[in-house]
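A selection of the complex's chains, in situ.
A, B, C and D label the chains in the order they appear, each numbered from 1.
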Amino acid sequence: ARQGVPEIVYGPGKTREQIVGIAAALLDRSAGPVLVTRVAPQDAPAVLAQVPEGAYHADGRLLAWRPAPPTGFHVAVATAGTSDGPVAAEAEAVARVLGMTVTSVPDIGVAGLHRLLAEAERLRAADAVIVVAGMEGALASAVGGLVAAPVIAVPTSTGYGAALEGVTALLAMLTSCAAGITVVNIDSGFSAAMAAHRLAQVARKTP
Amino acid sequence: ARQGVPEIVYGPGKTREQIVGIAAALLDRSAGPVLVTRVAPQDAPAVLAQVPEGAYHADGRLLAWRPAPPTGFHVAVATAGTSDGPVAAEAEAVARVLGMTVTSVPDIGVAGLHRLLAEAERLRAADAVIVVAGMEGALASAVGGLVAAPVIAVPTSTGYGAALEGVTALLAMLTSCAAGITVVNIDSGFSAAMAAHRLAQVARKTP
Amino acid sequence: ARQGVPEIVYGPGKTREQIVGIAAALLDRSAGPVLVTRVAPQDAPAVLAQVPEGAYHADGRLLAWRPAPPTGFHVAVATAGTSDGPVAAEAEAVARVLGMTVTSVPDIGVAGLHRLLAEAERLRAADAVIVVAGMEGALASAVGGLVAAPVIAVPTSTGYGAALEGVTALLAMLTSCAAGITVVNIDSGFSAAMAAHRLAQVARKTP
Amino acid sequence: ARQGVPEIVYGPGKTREQIVGIAAALLDRSAGPVLVTRVAPQDAPAVLAQVPEGAYHADGRLLAWRPAPPTGFHVAVATAGTSDGPVAAEAEAVARVLGMTVTSVPDIGVAGLHRLLAEAERLRAADAVIVVAGMEGALASAVGGLVAAPVIAVPTSTGYGAALEGVTALLAMLTSCAAGITVVNIDSGFSAAMAAHRLAQVARKTP
């Protein structure tokens, strides 16, 4: 694998045996972290039993081996509401395994601006902010106006009807009135963490 | 016409002569306000010359006769950015002609939360708030969390690309995390004012 | 919570234990009504057993504590057909818990205009009308022409094929030829009731 | 050409010379009516000068030669609003040239039910009803409930925003709660008249 890029396996659609095989092979031929995303809790023990020294991060549904040492890069993960929790958990788990320090800032949707403003300092303290929000996705714009750091927005498929399974939040985040917000795929906490990992590379490189 | 409902003509696609004819007829057969929306400035004088005692409200591109007396109903019209101005102007002009008192609260998009919060009192003072916003339409959610009064959201077709000519703002407003927000058609300042007019009816009726 | 705004919890995706915890906390830290929407009948008793003095409104799938006293605000809830019933029931249950008087006007779709006209007086007697309709959603336009009061249209996901799970009704209601109709999200009886609640605020405020 | 089917040319994109050539050829090789649709007023005289015995129907933008003799088939053409007029005019012109008797029933949108009901008898007197409506297209459902005869619905691209250039009316008409309504393409007054022409065939055939 390319220098500095962890090995990542997408779990869904793979049997326990396939995951065991792929994880073992990757641990063998590379030197950094190996991750399997979206693993159901009932599948994790069987895999861990056969590929030792790994850990299952249940909230984020992540299997991981050889976590990276702490890099000092600090990411805040904000959510608009409780339903956005699982996507945020995936982002947090991946970020931690890749050596980032993570601050959770849950449930600060824009319908309650005072709660959001109360968290402004915690958000500003981070090197980057991941914003996880479904429905109208307005939190990304509000956070983008509060912090000068990179903002990675993750639309979620929470909501119903006109939420269009996350498409509404996705479009809204892409047209945010806060300049310089970037967006990843719907429900992809994983992608947001990987984007933050790329940021951590450049943060180390440019003194 | 039904009691309490003004007569409204949609200007686009009609010649000056057609507008003159329809306006004269409506003034004749009804007793309340008569309005023609979306009239270009160059067409107004010719119509007014032939149908006396009307006025042209240039910002809102509205021709009107027999404006309603003040009702005491107070509506605030907030916009997210300067490009939302013309739609807000249509809402304001129609609202005024229908007897409402209007407060303009321009340019309070959520990327600048302190500016928005500075206007919270002016918004809370109104009987209803019309929120006009394009792009991601997040302002409706933020205002919905700040005021207990009815909020009528108007998505606008400002923005480009993923703004999809107002569809993104429309969908976002419909899935607002602030409960009880209502939405009208894209760019329809007229519809928002008419919805406020319906509110004014019930406000008078229920002591 | 903000003055005059009830506390609302969205049930789906939450365990009974989570609902118990959140409802208890909200009852503790606020003074008004507490509602949990979209609760399955099999889950209600377990929650009510642990959080006393609540009630389950089965038709509307609503759990509620501390209902508001009657406000005198009167809302009519009209449906186009029988399939729209569950969404109307949610609107009605929430409206009643928030202190509104509710009149049900079921099954008055525009394909049977005489049935609809027979109900015109009951619709005109209300302070606001919630119109619940799927498929082509035409009922909102017809009601909008019959009453001068606010009309809140709720598109439903009934129908198949070109009904596009409610999107067709949503778009149709937004482009209604009856001026001043407002619209909420697909299947959201809850949002319509909350919009009516906002109306009730202003109705009380403006003598 | 197939027995009973007139020859139709689609005008847009063709030069006057091409139209002259095609019309002349069709008059030569067939025996029934020859029509050219969507011809601009400025183009008609030049074509008629070179292909004699034709007529230009300005409202419907139709050039026609050898109109069919009256068949006794009677079609009513209803519109929701004034903007639907040009599409209705195309339907009416084509229907007349094909030998039908046409009754115009303009401006009976569902927001004014009493106006619509006042026309019920005229609608019921027809062998078929063509309903032309844009925006939410609700008129098709209401007419479908009033008459037992075939209803051919033509969505129009009038309206803006959520009207989606006629797609909303199209979808609404396809999901009409009035059973047995049929639908043709957006703005295609021509298609509606041709569908009525097919009806006239069967009406003659089955005593």
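We take it that a contact is a pair of C-beta atoms (placed from the backbone, for glycine too) under 8 Å apart; a residue touches a chain by one contact, two chains touch by 3 or more.
All values reported here derive from a predicted model rather than from experimental measurement.
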Q) Given 4 chains in view, how many copies does the entire assembly contain? A) 8
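As a convention for this text, only the chains that are shown with their structure count from here on.
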Q. Both chain A and chain C are touched by which chains?
A. B
Q: Name the chain whose C-alpha centroid is most distant from the C-alpha centroid of chain D.
A: A
Q: Between chain B and chain D, two touching copies, which fits better, same or different residues at the interface, with half of the numbers shared as the threshold?
A: different
Q: Report the inter-chain centroid distance for chain B and chain D in whole angstrom, where each centroid is the mean of the CA atoms.
A: 36
(Q) From the mean C-alpha coordinate of chain B to that of chain C, what's the distance rounded to whole Å? (A) 25
Q. What whole-number Å value describes the gap between the mean CA coordinates of chain A and chain D?
A. 57
Q: Going through chain C residue by residue, note those that touch at least 2 other chains and give them in order.
A: 145, 167, 170, 174-175, 179, 185-186
Q) Line, ring, star, complete or other: which one describes how these chains touch? A) other
Q. Name the touching chain pairs, please: which are they?
A. A-B, A-C, B-C, B-D, C-D
Q. So in the complex, which bits of chain B are touching chain C?
A. 2-5, 8, 72-73, 127-128, 145, 148-152, 170, 174-175, 179-185, 190-191, 193-207
Q) Hey, which residues of chain D end up touching chain C in the complex? A) 80-81, 109-113, 116-117, 135-138, 140-142, 144-146, 159, 161-164, 167-169, 171-179
**Q.** chain D-facing residues of chain B, complex
**A.** 10, 13-14, 155, 157, 166-167, 170, 185-188
